[in-house]
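Heads up, one of the protein chains got dropped from this complex, but the rest are sitting where they should.
Moving on to chain A:
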Amino acid sequence: MISRIEKDHRRFREIVRGRIRENLRRYVSRGDMISRKGKETVSIPMPQIDIPRFVHGDNKGQGVGQGEGEPGDPISEGEGEPGAGKAGEGEGDKAVEVEVTLDELAAIMGEELGLPRIEPRGSQNLETVKDRYVGLRTTGPESLRHFKATFKRALRRQIAMGTYDPKRPIIVPVREDRRYRSWKSEPKPQSNAVIIYMMDVSGSMGDEQKEIVRIESFWIDTWLRSQYKGLESRYIIHDATAREVEREVFFSTRESGGTMISSAYRKCAELVEREFDPSNWNIYAFHFSDGDNWSVDDTAACIRLLRDTLIPASNQFGYGQVESPYGSGQFIKDLRAAFGEEELLVTSEIKTKDDIMDSIREFLKGGR
């Protein structure tokens, strides 16, 4: 009986997924979805899933009500139907809010952008296997014999056979009564991937730029999370100096110093050295900036750091450059000139929110 409605329900979910995919670009470029994030789900308003009919349009909010009050008095909005509402009476034009899990969302995005699945490296030695005794079985070594279960079995058998004498309660287990502990090997995934976000928070990064970074890192996060269990994320902000911060701080801080990108790269390199051994960890580093570095010397230092330490250590190093009215945007050119064909360094320019999708694709299409 239940299976029927579940089929219809599944079909409905499929349609919802289809709708999300169609409108993914719009959802992605809008920041409001992130704030809707629950623990593991996102709810998305979906107004157009209704069936269109010839219906009356806006009747200027008119209607009939009951109660006290003088003409002109505001009336409070009533809450829905009364307690014993009969089903199926709603003819309304309420926007349907659908909930999807982040995993589902990542899958949709993966399909839509054609993102390849990521092959993790060094994962074997990080997946620890733990044995747990979970049940009983009929065969096993005597050392694992479960005495109580065996006794119970034997008792049951003897009672059934009529050979049990309460006055002389002797229980003799036979071969079939024996029970042994059995175990299950449970792979215990350990986090073996880390994203290190770096953001330029110097004076030239405005709110809109930060919003773009915020949205983009949400989606990158969502995708990578669906690929690794127990993903860690770290956040580094920098102007002329860099420091590691909490997630909330990362998105809200606004400093106003100059910009020395090398400070962040140095911090990142330290972090990797201290905590994340590249042979065991999948390291993703993303740096967002408006590309306005302090000096040529500093840029040279950055390139050196990238070449010697960061790129060899990470699965991928992404540099996203948001456009700012103040910046020269020189840094991305310098990087491209310096690294040219280097596969592990991905650069992307994000001019407006509409470019976020393409930028994400740029970053993640390599499947590394």
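Throughout what follows, a contact is a pair of C-beta atoms (placed from the backbone, for glycine too) under 8 Å apart; a residue touches a chain by one contact, two chains touch by 3 or more; residues count from 1.
Definition applied: contacts and distances are computed from a predicted model.
J.: So one subunit is absent here. Using its UniProt record, which name fits best from "Phosphoribosylformylglycinamidine synthase subunit PurQ", "Branched-chain amino acid transport system permease protein", "SpoVR family protein" or "Xanthine dehydrogenase family protein molybdopterin-binding subunit"?
T.: "SpoVR family protein"
J.: From the list A:Ile51, A:Ala160 or A:Ala337, which touches the chain that is not on show?
T.: A:Ile51
J.: If you put the missing chain back, which residues of chain A would it touch?
T.: For chain A, the residues touching the absent chain are 1-2, 4-5, 7-15, 49, 51-89, 91, 93, 96, 98.
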